[in-house]
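The structure appears right after this line, and notes come after that.
Note that one protein chain of the assembly has been removed; the remaining protein chains are unaltered in position.
Naming follows writing order (A, B and C), and every chain is counted from residue 1.
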Amino acid sequence: MATAARKSQKSQQSERPSDKLTDDQLLQLYKSMVLGRKVDERSWVMNRQGRAPFHISGIGHEAIQVAAAATLRPGYDWFYPYYRDLAFVLAMGMKPVDHLRGLLGKAGDPSSNGIQMPSHYSNAKLRIGSISSPVGTQVPIAAGTALASKLKGTDEVTVVCLGEGSTSQGDFHEGLNWAGVHKLPFICIVQNNQYAISVPMEKEMAVKNVADRAIAYGVKGLVVDGNDVLACYDVMFEAVQRARNGKGATLVEAKTYRVTPHSSDDDDRTYRSRKEVEKWKKRDPIMLFEKVLFERGILTEDLRQEIDAWAIQEVDQAEEEAINSPYPDVSEMTKHLYGPMPNWEEA
Amino acid sequence: MATAARKSQKSQQSERPSDKLTDDQLLQLYKSMVLGRKVDERSWVMNRQGRAPFHISGIGHEAIQVAAAATLRPGYDWFYPYYRDLAFVLAMGMKPVDHLRGLLGKAGDPSSNGIQMPSHYSNAKLRIGSISSPVGTQVPIAAGTALASKLKGTDEVTVVCLGEGSTSQGDFHEGLNWAGVHKLPFICIVQNNQYAISVPMEKEMAVKNVADRAIAYGVKGLVVDGNDVLACYDVMFEAVQRARNGKGATLVEAKTYRVTPHSSDDDDRTYRSRKEVEKWKKRDPIMLFEKVLFERGILTEDLRQEIDAWAIQEVDQAEEEAINSPYPDVSEMTKHLYGPMPNWEEA
Amino acid sequence: MAIMNNIEALRTTLRQEMERDPRIIITGEDVGPRGGVFRATQGLYQQFGEKRIIDTPLAELSIVATGIGMALTGYFKPIVEIQFADFIFPAFNQILNEAARMRYRTRGDWTVPLIIRAPYGGGISGGLYHSQSVEAFFAHIPGLYVVAPSTPYDIKGMLRAALQLDDPVLFFEHKKTYRLIKGEVPEDDYVVPIGKAALRREGDDLTVISYGLAMHDAVKAADVVAAEGIRADVIDLRTIRPLDKDAILNSVKKTGKALIVHEDNPTVSVSSEVAAIIGQEAFEYLDAPITRLTPPDVPAVPFSPPLQDAFMLNPKKIAQAMRELAAY
Partner (left out) sequence: MAIMNNIEALRTTLRQEMERDPRIIITGEDVGPRGGVFRATQGLYQQFGEKRIIDTPLAELSIVATGIGMALTGYFKPIVEIQFADFIFPAFNQILNEAARMRYRTRGDWTVPLIIRAPYGGGISGGLYHSQSVEAFFAHIPGLYVVAPSTPYDIKGMLRAALQLDDPVLFFEHKKTYRLIKGEVPEDDYVVPIGKAALRREGDDLTVISYGLAMHDAVKAADVVAAEGIRADVIDLRTIRPLDKDAILNSVKKTGKALIVHEDNPTVSVSSEVAAIIGQEAFEYLDAPITRLTPPDVPAVPFSPPLQDAFMLNPKKIAQAMRELAAY
């Protein structure tokens, strides 16, 4: 029996946090990855159809994203995502239609109601911070949020994501430095897909692991296979525990790959070989996880197809909703510059 | 005999670059330190007399400065100093009167002819880069200069100095990163005096050694007792050799102390104990070096006094020259905004 | 009613407001035991402790960014100090692209109630990099408030007003006025509304529009020329963004002549904008060219004493410009 098989396998390993995940939780992780993937793929289709001017993709990054989300408390912990975090924000409570409305610049998207480009997520209720395009800025901002939690005396954790290329920015350095100095409940996840658009890792930095930079700040550095969702879960679990218990900050480096071009405007054939891309497609994090779930008897081919169908239906419905949504009224353009002024009377 | 004593001492140690220094060279190091100190002390006097509105001091930092200068080729290597580098720039070829003219805002100072505050050194002929006040900016600029040398195919070395507090700036991170990526002939000297004005090291960063940050950039990190001029020489010698031979960049951390307030505007009693200051005064780098020189028989009390008198005379003369120098003409204010425009004729 | 100088008014108000509102936190370089290099926070660390008065790493980008991050939580109302306005530029990206655009880009879901204090201005032997007037850069940015109070009364009133806003406020303090300018500061809880100019002198002959240290010089100049029979409105803008257009236009429509005076270099500056407003909206009332008086268009104040003197505005230069405009 599947469960028995899993148990025995487990007992041979040392105890890992992911071992404690129930079958349901494992399936939930899987479903999150599939949903993220399907919304992402649909965005590409809509872009290629000419309906969406721009898409930037998280395909290949889903494992670290949904694993991290599973270790957090949505709406309680603070999360500063980056533009590839589609699967992450969905796992934290945002809806496919939120992304797709953003994709089309339609009204009703909680991120920015059509003001920002797609994938610039924000959701104040879910404590998902707002993404701007200049990369790296969110790292020291997240440090400030973590400091606020600490000073306030809560056990909230702040998580911030960025790409490995963006760690070259001064913002990264300064944010990590604050995290070290104040021993903050702060986790910086670097999704290392080995390129900053076309620039390969070795032209971005002279270290093998971004996580090696942690030592410069007195924070913990952890490297993980970013395509192995359970390994990601384990590492994030450790980082969250450290943060929650006042033990300080962690820099998590998830090694992964973006199998798509940088964005719908990019042509990645100019800077990397098809062979390299194909190699990584064989390490697709969803495929890898399916294999584990099949092995453990948690997933069957029927169930897999069922989940696929469910996800596609979710996306179909979201797409329809997004397409049928109105554009924001043009009067929106001049709104929300400042909050209301108090009714001051000069003394 | 003195020389014999030294030789025998030497043979007991493993070979150090400073062992190769002749007595003359050692005395030259000593004289450089003394001259820097005397010019600095005189600047304090002129400030306290109300003749100079501002002074910022390098007292206590002389050892690393003159040692570093001794490993470089003035006018060939590129040097980006910081505001405490009085002894350094003197050792690289600037003159006491250059500093003192700057102190008084008088004409004829090569640094800025009275435009900048004192101690903002510059000397294009000597390849001493111009200091601005915002700290840290010179680090990535220096990386660019080192890159130019490398691309040009020369064996010039670029040295840049800053305080430990200034390593918190993003500029530091970005500059070191370039140095690592391009394996530049670049040496960053951090003069770690343990405070950024009033802010102690532990509030600036969570690491014990600034040099530990080198690892984040794939460059070499070296810590040295910044008050031990020969140890500084050894470390700098190694760093310069690496740079000169295309082996890449080094981050040198010289641990030292500023025994004066941050500047003439500061009152350091508000943030550190007299006991701490007194402790460090007993480790005065000039005193420590004198002890070595006395032990080795290179310095005698007579010679010490002779050097003192020489330095004071140099300073007296420079002070007189500076005081007698005119102020820059007020027309200077609107000059040197742009170079001449080519005489273009539109097609 | 106590007589205070600007720095005392600032420090006293910071203390009073911190006593009242536990959400206020101050961060910056040397704001702790040292009490700030200008002593704006003197005694506050001793009174409020290291959880509310936080000495930071030497890194303005992250001083502002962590302020943004704290403000976003709603738990705190951070007041961050930039030691000299000259050093605000490492944080420029954070101020422009994050603080100022947060509300707009999230449709008000996220706001950044953050105060950034920055001593600015010359005349204190600070040379190029401790004397800069930097307000023009920020006055261009939608989503920011930019204020430049220059009397003890206004410092208290505008700091209190800024604390009531839910948006980022750049609070510029002319450092030469810290100890130079003294005045009465009432004990009660008044505010000076942000966005409202003050009329410092009244007269029908011309309008002088200024702020900061230059405004004090303009008042002195107005008193000088008043003795010669030239009577001027002297407007202290106090808020740089948003400008008090009504105050400017009402006065210029009355006098027909405008002289705009500030210490910042002129090209694409606050005086450009004031001139543009007048040229567009008071055109029919104008009797003379819209005139500007500023230091030359150079990077900043030189260090050397005679050059610094030649650079800075003073009552004499302003009085002369007023006479010429009045005579037009």
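Definition applied: a residue touches a chain if its C-beta (ideal position, glycine included) is under 8 Å from a C-beta of that chain, and two chains touch if they have at least 3 such contacts.
Quick caveat: nothing in here was measured; it's all calculated off a predicted structure.
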item	value
Full-complex contact with the absent chain, from B:110, B:165, B:218 or B:261	B:110
Selected residue (touches chain absent from view) among A:199, A:287 or A:309	A:199
Residue touching the undisplayed chain, where the options are A:45, A:287, A:309 or A:333	A:333
Contact set of chain B toward the excluded chain (per top definition)	78, 110-113, 115-116, 120, 122-124, 129-130, 132, 134, 137, 139-149, 151-152, 170-171, 174-175, 177-178, 181, 332, 335-339, 341-342, 344, 346-347
Residue ranges of chain A at the interface with the undisplayed chain	53-54, 105-106, 112, 114-118, 120, 132-136, 165-166, 168-171, 196-199, 203-205, 265-266, 270-271, 327-328, 330, 332-334, 337
Absent-chain interface as seen on chain C, which is shown	86, 89-90, 92-93, 96-97, 100-101, 104-105, 128-129, 136-137, 139-143, 241, 243, 265-273, 275-276, 278-281, 283-284, 286, 288-292, 297-300
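FYI, only the chains that are shown with their structure count from here on.
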item	value
Farthest chain (mean CA position) relative to chain B	A
Approximate Å spacing (C-alpha centroids) for the pair chain B, chain C	37
Whole-Å gap separating chain A and chain C, where each centre is the average of the chain's CA atoms	41
Between chain B and chain A, distance of the C-alpha-averaged centres to the nearest whole Å	46
Per-residue overlap in chain A, given as positions that touch at least 2 other chains	170-171, 174, 177, 181
Residues of chain C whose C-beta touches two or more other chains	56-57, 59, 61-62, 90
